[in-house]
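My structure is below; once you've seen it, I'll send some questions.
The complex appears here without one of its protein chains, the remainder shown in place.
Chains: A and B, in written order; residue numbering restarts at 1 for each.
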């Protein structure tokens, strides 16, 4: 996709708190993933969220699938003796006509061998739809692409 | 340069929206560059902006030069079978006496071989002057230095 030219950006005074909330949401969400708090991480998605990432053979829909995917990733890391960190940033935030937020951002995944070296593992682009439910931001749709894949 | 000790920082309640606007500006601007949207990227600079980066033999002035530089970089990447991502952050934002913003930040450039590995390509410091024209932030001056160069 090209960036979100048709959408609405930067609505005056309301934009500051909105942008801060989005950044805080992602910092917390990704730290939960890296801490392997599978349930609490899955709880940052809507109940019927779709999650489409290159590490999965096909998109996941709903929290049970998210929890299973997160646990499988944690098991692979434990076996490899590695830690992963998902470092997100560069949030391009726009509001769709329905009020949902469309957020396009970058994620670098770092891998560290415990007792060894740290390195760049993946460089990704993350395209999310965020909705507000009961005052909380939640991901309703996530699509991740990897720079090393065609 | 040393950091911007003489300038004004953090003006109470106005600082939140300002800082968010600056972050949103950079996220959008750099995504346009990485998407190779040369004209839209050049449009985030003032008409007479100066652009001084280590990859260019001499500084560029004005949008036609920016567009040409961006297209040349895209052509080199296509030939190499690589993708670049410019991940900016660490924005130290200060206001000069003329109201222009002075922003000193870090940029990591990642390179990914399509079908291969991702790696750190460059680590840079970016010193910008941002001005507001018609309500939009624009870069009027950019100077980038690279950590691997003396």
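The criterion applied here is as follows: a residue touches a chain if its C-beta (ideal position, glycine included) is under 8 Å from a C-beta of that chain, and two chains touch if they have at least 3 such contacts.
Owing to the predicted nature of the structure, the values given are computational and were not obtained by experimental measurement.
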Of B:20, B:49 or B:101, the one touching the omitted chain in the full complex = B:20
Note that chain A touches the chain not displayed via residues 16-21, 23-24, 26-28, 30-32, 35, 37, 40, 83, 85, 87-89, 108, 110, 112-120
Quickly run down the residues of chain B that touch the omitted chain.
-> 2-3, 5, 9-10, 12-13, 15-20, 23, 89-93, 104-106, 108, 120-123, 125, 146-150
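By definition in this document, only the chains that are shown with their structure count from here on.
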Between chain A and chain B the C-alpha superposition rotation, given in steps of 5 degrees, amounts to 120
How far is the middle of chain A from the middle of chain B, if each middle is the mean of its Cα atoms, in Å?
-> 24
